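Handing you a structure now.
Only a single protein chain was left out; the remaining protein chains are all shown in position.
Letters A and B mark the chains in the order given here, with residues in each chain numbered from 1 onward.
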Amino acid sequence: MGKANLAGSNRQPWQARLLSLAPYISIGLLLLVLPAFLRTYPLSILTKILIYAIFAMSLDLILGYTGLLSLGHAAFFGVAGYTYGILMVRYGIESFWLVTPLGILAGGIAAAVIGYISLRVSGVYFLLVTLAFGQLLSVAAVKWTSVTGGTNGLVGITDPHLGIPGFTWTNLNFYYLVFLAFVICFFLLRRITNSSFGRALVGIRENEPRMQSLGYNTWAHKYVAFIIAGLFAGVAGVLFASFYQLMAPTHLGIMTSSSVMLMVIIGGAGTLFGPAIGASFIILLERFASDMVSSARWPLILGVVFVICVLFLRGGFGSYLSRFWRRVKRRYGSTES
Amino acid sequence: MDVLLAHFLIGLSFGFILFLLATGLTLTMGLMRIVNLAHGALYMVGGYVGLSVARLTEDLVGRDLAFVLGILAGGLCAGLLGLIMEAGFLRRLYKRDLDQVLLTIGFIYILTNVTQWIWGPVPEYGYVPSILSGSIPVGGITLPVSRLAIIGFGLAAAAGLWFFQEKTRVGAIIRAGMDNKEMTMGLGINLKLVFTGVFTLGAFVAGFCGLIGSPLLGVNLGVGWDALLLAMIVVIVGGTGSVQGALVGGIVIGLIDAFGKAYFPELAYFTMYLVLIIILLFRPSGLLGRRI
Partner (left out) sequence: MEVLRVEGLAKSFGGLQVLQELSFTVEAGAKLAIIGPNGAGKTTLFNVLSGQLPTTAGRIYFSGQEITRLPPHRRLHLGLARSFQINNLFLNLTLIDNMLLALQGAQHPHFQMFRSINAGTDLLAMAQNLLESMDLWEKRFDPVATLSYGEQRLLEIAFALASKPKLLLLDEPTAGLPTAEATAFANTIRNLVEDMTLVFCAHDMDLVFSLADRIMVLYFGQIITEGTCNEIQCDVRVQEIYLGSGRSSENVGSG
């Protein structure tokens, strides 16, 4: 888990800072430029990866940093996506500037309600309760056919209106919307995890009772983190609904929640970029497995990969990468430890 | 009055299935502090295996004996899988509680997909031995005999399990291990063996129930998650770590579900979630649980 040096240091020479930022800049440039040359199918994979990367990073905030094991994170993703879709399909509201914030807000409200009840317990009980709530919402989506479309899901979500004359959505410019959202979310989450609030979350993960006796209102911290995570999951949910143009009850339930948890664990909890890598890995692997082996056997492959990762890959890819990167930085000069 | 009795019996029979499902889970949680999320998947495998064995043998030995063979096969298969899970994998993650839970999630994926591979995606129906077929009218509602039999079986199982927990040496060891691991080990007891034993027993009971519960829950690929969810709600409501907790939780949920379905049909599925939320808000450790 993230053992990053929380103390930080602003005494680095500019070369070292540039080196620190290099991976972000280079990947950012790649993601910015490459898609213009991709065909539709690879572009859609990349779009999906970025959407799930946002989703996974939001879970990392509570799972990796705060140590809250939630198996119901898809609830906020799904609520946001459904809200977005319902506003468009059932109420005919098509302005991007209305439905998007409302959808995201719905995710946050769901997190506020569910978090309040779930945080009454901790540990494995918290795990079970969050799982139960996710399933509850999933079943509600199935039963409330008139609003949610029932088992078949909410279909026919059209493109939102940006209100810019002459603008139409294409695969490419939708991708850039998602990319922009990803960059903003990553930046914001980075700020949060590097702040004193973020540091406190790590402390809560490591030793919550001690944090209380040191003056922290740990319940309030956990609750706020939970809501923030719900909001960011909502961002992913809204983008998902917009991209696939449909929402189904399974997007609220355990299958989606455990998928995103796998992404966080395999990528490396507590690092932020780890889960983003985990998302890419899982989605690419799924494509590969479906093409080479069979899409029906994908869950089996995923389960095996998961078991192997948990048994042998402590800290996920992310921790290996960050250790490797720290060695590179030390080699090429940095006053930071 | 008779109508009430009918609903009561329906709820009770469901409650006993829940009790049996939850017992393995609650003992594992109380003793080993891990949640075996694959518990539901083991129930599902037990159902499929039991169904196949019963169908295969029913021409030879008749439906009743086939049923017995089925439940035994289901239990043994699940028990074996549980043994492999614990001894082969979970044990290596000693003290890594979160990782153990995650591992069980991986097992769910594997078990569910392999089951689908072998048996296909088509859902099956319940299997009932011939002596228990037929139904009895109670209060204007036709109750299948199998449901009443579940109540009888459940009572017997509850008595047996309670006896095991309270009156046998192994049961005492388990209770001691829940209270104070170090002390129990200090008494020279091989706790690892006890862990494996409890886990395997829980798996066996889950698989065993697969066919028994089939008239109520069916045998299909989704039943693993359904069963897990139900077992979890029972454990939280009843309190972890004891047979009594699972029993009380199971019966409470079963009855509330039955009466809920009867009198508030729109809210039917949600009544048990309502109970869960109320318990969490006002008594998080469960009705019979120790304070968390």
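We take it that a residue touches a chain if its C-beta (ideal position, glycine included) is under 8 Å from a C-beta of that chain, and two chains touch if they have at least 3 such contacts.
In this text, all values refer to a predicted model and were calculated from it rather than measured experimentally.
Peer 1: Can you list the shown chains that the absent chain is in touch with?
Peer 2: Taken over the complete structure, the missing chain's partners among displayed chains are A.
Peer 1: Which listed residue (A:211, A:269, A:282 or A:301) would be found touching the missing chain in the intact complex?
Peer 2: Considering all chains, including the one not shown, the answer is A:211.
Peer 1: From the list A:157, A:177 or A:202, which touches the chain that is not on show?
Peer 2: A:202
Peer 1: Please identify, in ascending order, the residues of chain A that touch the omitted chain?
Peer 2: So the residues of chain A touching the missing chain come out as 1, 3, 5-10, 191-192, 194-200, 202-203, 206-207, 209-218, 221, 224, 337.
We take it that only the chains that are shown with their structure count from here on.
Peer 1: How about chain A: which of its residues touch chain B in the complex?
Peer 2: 69, 117-118, 120-125, 127-129, 131-132, 135-136, 139-140, 143, 254, 258, 261-262, 265, 296-297, 299-300, 302-304, 306-307, 310-311
Peer 1: What residues of chain B sit close enough to touch chain A in their complex?
Peer 2: 29, 33-35, 89, 92-93, 97-99, 101-103, 105-110, 112-114, 116-117, 225, 229, 232-233, 235-236, 269-270, 273, 276-277, 280-281, 284, 292
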